[in-house]
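A single protein chain has been omitted from the complex, and every remaining protein chain is retained in its original position.
Chain nomenclature is as follows: A, B and C, assigned in order of appearance, with residue numbering initiated at 1 for each chain independently.
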């Protein structure tokens, strides 16, 4: 995912702001691609994984 | 024209209420048809003819 | 010459019916998209022969259908083609619509809007008479991208506004509409002669005729009142 996506993303549960924690990026592209990391809701603390460049914002109970 | 049309008609110039003056009707239909008459603006007094069942709401300067 | 003289002449020599037949090819597809409910009141601006209102009534789609036209001869013809008491026709001009605010559910107009003396004013008049959520279905064959329509002005004694797709969207928004859809509807029904019959009186090449009808067809812009 690109960081520009953060402009419009929010926590699916309470619609509050997400904080981005980056573990791995790919700088080879024009815009930096976030490959691995986590999105954390500033309000409820729920964590959403970013894996293989894709943020998974399924509510935790639907993830598995 | 049918009298129900009066629900939505107004003077094209100032959008005020029109008053219906009926000269001739046709009662042979389910709903009375107004064949001849006049529509008069309650505000500006402009008169619009009803002829052969058709109200002519063209602004006076466009009538001829 | 004005709208009245020009189109009174068309109506008098039967061109209202000719237009109806040709326009129906694409108009019916646009009409079928209108989100009408059975209690609705629909108004056809520049109704010509008045076929759109009759079609909506015949399918039972709407409660009442009105047509407005600047040509008394057109309105007279339109009235003579039906005796449905829920259909009415009135003489009137696009610049000064004789309807009260919020009184109409949906406005339809086919091949007529661009004759408006002041199209921006006509749009704001349409917005005024529509209720919130009401739509304006504006269909035109004469528009900028349709290069084959450009010469039409030569044959008609009323000044025509030739907007592009984008200009239609912008003008709708300026008048306070949301733009919900814009589309070109192909005319798949018009008979296009085989290659060896070209050039015809009207068309230099078959490609041009195919492009005019099958590709550019009718430009539909749908505005919704917030």
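The working rule: contacts are C-beta pairs under 8 Å (C-beta built on N, C-alpha and C of every residue); 3 or more make two chains touch, one makes a residue touch a chain.
All values derive from a computational prediction rather than experimental measurement.
Trainee: From the list C:86, C:179 or C:210, which touches the chain that is not on show?
Mentor: Touches the omitted chain: C:179.
Trainee: Out of C:33, C:121, C:162 or C:206, which is the one that touches the chain we can't see?
Mentor: Spelled out, the listed residue whose C-beta touches the missing chain is C:33.
Trainee: Write the list of chain C residues that the hidden chain touches.
Mentor: Touch with the absent chain occurs at residues 32-35, 37, 132-133, 135, 169, 178-183, 222, 224-226.
Trainee: Quickly run down the residues of chain A that touch the omitted chain.
Mentor: Its contact residues with the unshown chain are 1-2, 4-5, 7-13, 15, 29-31, 33, 48, 52-59, 62.
The definition used in the following text is that only the chains that are shown with their structure count from here on.
Trainee: If you average the CA atoms of chain A and of chain B, how many Å lie between those two points?
Mentor: 65
Trainee: For chain A versus chain C, what separation do you get between their C-alpha means, in angstrom?
Mentor: Computed value for the inter-centroid distance: 49 Å.
Trainee: Which parts of chain B, given as residue numbers and ranges, touch two or more other chains?
Mentor: None at all.
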